[in-house]
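What follows is a short report on a single structure.
Left out: one protein chain. Kept in place: all the others.
Then we have chain A:
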Amino acid sequence: MQDRRVARRYAAALFATALRYDVVKSVEEDLAGIVGLLSHDKGFRGFLLSPYVGREEKLKIAEKLFSDRVTALTMQALRLMLEKRREGEVEALREEFVTLRRRHDGVIFATVSSAEALDKDQQKQVVAKVGLITGKAIEPHFLVDPRLIGGVKVAFENIVLDGTLRGSLNLLGDRLRHDVLMQT
């Protein structure tokens, strides 16, 4: 189980250092690469997170894999986490790092879901609209979900702006069910 508080402390230290040396973007990309490898390569994940593999061996493999692919700061952070037996917090570290970077930049992460892929113009319009609503810059993540039938849905922070037919149908269904249950 991941300990968010630990990941948050590591992320805060890493972000502050990255900001000082102006390598925030590089570090974020490094973390995304490491997390992507963890997500897609089960062998590597099993090796890195296994409690039966020794610390030295993990450090050795990590050095071999990442030392010439990531920034020195990222490598240093990874090495520290391995030494402290905190390799299970790498994914949480990445999430917390991104959160800190967005907070620092005044950026809001928004997931934009639509039944069909939006063209560039539509994407810009949606992002601009959300930016207007929130008053902040938007970092969008576009998803295509055919179950939405039509329209678009934007989720950011704890807010959902639902303009899809699926959302309207769900709302209609909820109201009808509510009416039915109220009758009984």
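By definition in this document, contacts are C-beta pairs under 8 Å (C-beta built on N, C-alpha and C of every residue); 3 or more make two chains touch, one makes a residue touch a chain; residues count from 1.
The criterion applied here is as follows: contacts and distances are computed from a predicted model.
> One chain of this complex is not shown here; going by its UniProt record, which of these names is it: "Multiple sugar transport system ATP-binding protein", "ATP synthase subunit b", "Dehydratase" or "Nitrate reductase beta chain"?
"ATP synthase subunit b"
> So which of A:Leu48, A:Ala62 or A:Val126 would be touching the chain we can't see?
Hidden-chain contact among the options goes to A:Val126.
> Of the residues A:Ala62, A:Leu78, A:Ala115 or A:Ile138, I need the one that contacts the missing chain.
In the full complex, the listed residue that touches the missing chain is A:Ala115.
> Taking the full complex into account, what residues of chain A touch the chain not shown?
Touching the chain left out of view, chain A contributes residues 114-116, 118, 122, 125-126, 129-130, 132-133, 149-152, 154, 161, 163-165, 169, 172-173, 176-177, 180-181, 183-184.
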